[in-house]
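This is the structure, below, for whatever I ask next.
A single protein chain has been omitted; all remaining protein chains appear in their positions.
Residue numbering begins at 1 within each chain, and the chains themselves are lettered A, B and C in the order written.
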Amino acid sequence: MKIRFLLPVLAVVYLAIPYLWGGNNYVMSLLVAAFIIAGVALAWALLANLGGMVSFGHSAFFGVGAYLSALLCINYRLPVLAGILMGGIGAAVASIAMLPALRLRGPYFALAVLAYANIFKILAMEFKGITEGAAGVTNIPALPTVMGFDFSSKLGTYLVIVTIVLLFTGSYHLIRVSHYGAALKAMHDSEDATRVVGVNSTLLKAMMLFVSAFMTGVVGAVNAHYINFIDPDYAFDLGWTLLPMVAVVFGGYRTLMGPLVGAVGIFMLDQLVFKALIGTGHQIMLGAVLAVMVLFSPDGLVPLIGDKWKRIRRAQA
Amino acid sequence: MEFAKKLAQTAAILSLAAFASTAVADEFVVGSNLPLTGPQARWGQEVAEGFKLATEAFNRGSAKHKIKLIVTDDEGNPAKASAAAEKMISDGAVALYGGFPTPAVVGAANVATKAGLVYMSSGYGGTKADFKNFFQINAISGYQKAIAGTMLDMGAKSVSLIHNTKEGSAYVATAVAKALTDKGVKVTMHPYDSAIADFKPIINKIKLQDRPELISMVGYESEYIGMLRAAKVLKPEVKAIVCAYGVATPKMMADFPAELQNVYGTTMLSYPAEFATKDGKEFAEAFKKTFNKDPDYLAQFGYVSGQVLFEAIARAANAGTIAKGGIAAEMRKTDRETITGRVTFDETGFNPHFVLRMGQIQGNKIPLIWPKEAATGKMNFPGLPW
Amino acid sequence: MFDLILQATYSGLLSGGSYALIALGLALVFGTMRVINLAHGEFVLLAAYIAYTVESQMDWNPLLALPISVVVVCITAAIVYLLVTRLDKNREMNSLILTFGLGVILTNLVLFIWKADIHSTSVGWFQEAVVLGPLYSMRSELLFFITSVVMVAILWVWLDKSWYGRAVRAVSSNRDAAKLMGINPHVTELISFLIAGILASFSGVALYCASVIQPALGNALTIKAFIITILAGIGSIPGVLIGAVLLGVSEALTITLLSSALQELTGMLLLLFVLLALPNGLFGRAGRRG
Partner (left out) sequence: MLKLESINVRFGGLAALQDVSLLVDSEDMVGLVGPNGAGKTTLFNVISGLVRPTGGRVLFNNIDVLRKPLYARARMGIGRTFQIPQPMHELTVRENLLVAQRFGTGSVNQSKIDEILDFVRLSDKSDRNAATELALTELKALEVAKALAIQPKLLLLDEVLSGLETAGKRQFMQMLSDLHWRFDVGILIIEHDIETISSVCKRVCVLNFGKLIADGTADAVFKDPEVIKSYTGESGA
C-alpha cells in the first residue's frame, strides 16, 4: 500500500467517519456489521488470491473463533482481547484438520471445505457439555473499557474492528510483496515451474490457509463479543462464507482494497437501497450483482474504477 | 441556604422534565424490529400484523396518547437487529418490540438495555433473559406445560419425542422430556437435523424399539408433514400424536387435511375462533377485517404484547415518568386478563401465567381440548390420522 | 433389530433413488463442461412449484405438469447456459459464482411468486402405503425411485450409443480434439444443459408428489446433488445412482444404528472420505483432481 493511499484511508477511517457519525449509533452499527463482513472477505480473498483456493467453508473458522473466545472468556475469565487472539489461533489450529483438502483443486476443494464447515457445526451442536449445544452461549462478555473509553460502545467496536481489518490488510500487503507472495502468485498458473526451483507449494498453501483461518477466527470472536450471544446456527451460518464472497466478487479479489470496498459497498447498498426498493426478497439484487459482476467485470469493481481513472488521467495528460 | 438552593434546583429540573413530557405526550414512538424477510419471515410477519392491530386499536381507544409505530426489517440477523434498534432509538422510540430468532432478539435487546429502554419480545427462545428491562408474554414453559400436560392427562406411560436440533425446538423438547420423566413417564428422544429427508427410519425405530403410547413432535411445518406421512405409512401402534407449534393453524389444516386429522397441536385459539370474551371477539373481527384472514397464535402474541406495552406507556406518561424508566416500572405492575390469558411479569421478565392450549384437528375444525377449563370441544382419544 | 436394518436399508435405497434423479442433471453438465451448475437445485424447485400451480389452479393431477415444467425449466437452463458461455476467464471458478448468483435470483423469484408457505400434493394416492412383506414405503417414493432408475438407464444407453452421446463424451474428454473431429462443442454443451433441464423437471414434479417443498429448498438440493456428483466421479452415470444410494442408505443406517442427529455428519464424512481417499470418485474416469 503506497503512502499516498494509506494516509487518506487512515484519515477517513479514524478521523472523518468518527467525526461525522461517531455519535450516530445507527450508522456506527451498520459500519460495524459491514466491517465484520469486510474482515472475513479480506481473509477469504487472501486465500483465493494468494493460495488460489476458493473456500465455501469460512463459516467454520468464524464459528470456531466465536465459540473459543466466548467460552474461554466465560469459563476461564480470560480478558476479552486475549480471548479474541485465542479465537484466531484456535481457528488456525482447526484449519489443520483441512490440510488433507489442500491436495484438491477448484470445486473439489470448495466442497471439501464446505463439508468441514458442516461437520464443525454439527460438533458444536452435539458437544453440549462444552458448547451448550443448540441453546447457545449467552452473556458473552463485551469488549472492555480501557482508560475510560468504552470499547463496547458502537464507536468503540467500530474502532476495534476497523483497526483489526486494517492490520490484516497491512499483513496481507506484506505477504503479497514478500518473496512468499511472489512464489504464491507464480504457483497459480505454473505450479511445476515453481516447484522445480525449490518452492514447497503445499507448505505455502497451508500457511495461507492458517493465516486466512486466523483472520476469520479473530473477526468471528469480535462479532461474538459484540453480539454477546452465539448458537451453532448463527456462528456457523453459511452466510458468513457467502456474503463475504459476494463482497469480494463485487469489490475484486485481486486488489487489496477490493474486499473492503466490496463489503462496505454491498452491505450498505443492500441495507439502504435494495431493501428500501423491494423489501421481501431483496437478496435477489445480491444475486443479480454477483451475476452481472462476474459476466462483465470478473475482476471486480475496484480494478474497473482503477482502469477508468487511469484512462481519464491519460486522456487529460 | 444550601439545602434550599438544592431544593429549588431539583424543583426546576422536575418541572422542566414534566414540561418536556407533556410537550410530547400526544405521540410516543414505539419501534419494532422483526424478520420481515429471510427464513423467519413468516413468523415475523404474523407477529407484526398483530402488533400493528394493537397499535390501531390503542390509538382508536385513547384520546390523550397516541402511538406511532416504526417497523424495521432485521432479517433475523443480530447485527442488523442491533442496527435497527439504534435507528429506531435515534428516531425517538421510547420502547422496542421484536423478533425472531434468539440471536436477533439479543442483538436488539442489548441496544435497548444500554439506552435504558424497555425491550419486549415474542421470540426469545431461552428460559431466562439477562436484560434489565426485558419482557415477554409467552415463554418456552408455556409450550412445555401444554404438551406435557396434555400427554399426562392422556395417562400415557411412555412417549417418543422427535425434535429438531435447532435452539427453540431443542429447548421445548428438553423441557417436555423433563416434565414427563419427573412424573414417571418413560421418554425416548429422537433429535434430527433440518437436513433430514426421510423420517421413516426414525418412525420405524419408534414403532419397533420404543413401542410408546404417544408420539410427540417438535419442529417446523414441512417436517411435521414428513413425519406424519412416514407415520401414516408405518402405522406405529400409538394412541395419539401431539405436536408443538405450527400444526394447529387454519392454514396448515386447509393445506394438509389428510395428514393432520386428529393430530394435536399447541395453539391459543380454536378454529373457527370462538372467543368467550369481548376482547377476543373484537380482536378476531378486527384482524379478519384488516388482513382478510384468520389470526393465528403469533398474531395474538403481537397483539397482546402491543396492548400491554402501550398501556404501560400511557400510564407512565400520565405519571410523567417516561424519561425516568417509568415504562419498565409500569410494565412490572401489569396484571390483566388478555386474549392469551392472564399477564403479569416475574423478575426475569417472563409471564408466569402463560400457558398454551392444545387443539386437535377434527374434520375442518380445531377445537381446544386442553386445559379442561378452556376446552371448546371433546378430545378424540385415541385418535390418529390413519 | 434385523427388521429395523432391513427397513432402513430399503428407505435409504428409495431416498437414494430420489437423490440420484436430482443429481443426474448436475452430474451430466459437470461431466460435459466441467461446470458445476449451482442453480440446479433451483431448476428442480421451479419444476416442483409449476406442479403445485397446475394442481392448485387447474385442479389437474400434478404429473400433468411435466410438459409445462419441461418447457419452462429448459428455457431457464438455456438462458443459464448462454450466460455461462459468456465467461471467458477462469471459467471453472467464475461459473461457480455466476450460477450461485443465478440460483439466488431464482430462489427469490420463487419466493416472490409463490410466497414462503410450504406445499405438497393433495392427491392422496401418492401417499398411500405400499407394503412388500416387512418393507414399507409410499407409492410416490417407489414411483420416484423407478423413474430415477429408468432415467439413469436411458441416459447411460444414450450416452453410450447415440451420435450425440459420443459427441458429448468427446467434448468432455477433449474439447479441442472434438472440434477437429467436426463436433460443435456449443451444440453438445447446450444439449447437455437441456437434458439437465428435463431431468430437473422430472425430479421437481416427483419431489412435489413425494415430499414437501418450500423456496429455501433449492440450495439444499444443489448441495446434495453436488455431493453425489463427487461421490460418483466425473462422467460416471451409473455411478450417480450408486453414489446416491450409498448416501441414502448410510444416512438411514446412521439414524437406525446411531442417532438421528448424526445423519448429516455421516453424509459429510462419506464425502470427505471419497474426496481424500478416492481421487476419481467411486466410479469416475481417471483424471486428476488434485
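Points worth noting:
Note that in this section a contact is a pair of C-beta atoms (placed from the backbone, for glycine too) under 8 Å apart; a residue touches a chain by one contact, two chains touch by 3 or more.
These numbers were taken from a predicted model, which means no experiment stands behind them.
Considering the whole complex, the hidden chain is in touch with A.
Within the full complex, the residue among A:20, A:193, A:272 or A:305 touching the omitted chain is A:193. Only one residue from A:138, A:201, A:241 or A:271 touches the chain missing from this view: A:201. Contact residues of subunit A toward the unshown chain are 179, 182-183, 185-186, 188-190, 192-201.
The criterion applied here is as follows: only the chains that are shown with their structure count from here on.
Using CA-based centroids throughout, the chain positioned farthest away from subunit C is B. Taking each chain's centre as the average of its CA atoms, subunit A and subunit B sit 36 Å apart.
The distance from the centre of subunit A to the centre of subunit C, with each centre set as the mean of the Cα atoms, comes to 32 Å.
For subunit C, residues that reach two or more other chains under the stated contact definition are 261, 264. In subunit A, the residues that touch at least two other chains are 122, 125, 280-281, 283.
On the side of subunit C, the complex with subunit A involves touching residues 36, 83, 86-87, 89-90, 92-94, 96-98, 100-105, 107-109, 111-112, 223, 226-227, 230, 261-262, 264-265, 268-269, 271-272, 275-276, 289-290. Remark: subunit B residues 39, 41-42, 162, 165, 190-193, 195-198, 200-202, 204-205, 208-209, 221-222, 225-226, 229, 232-235, 251, 255-259 touch subunit C in the complex. Touching subunit B in their complex are the following residues of subunit A: 24-26, 28-30, 32-33, 36, 122, 125, 133-136, 138-139, 154, 223, 226-231, 233-234, 271, 275, 279-283.
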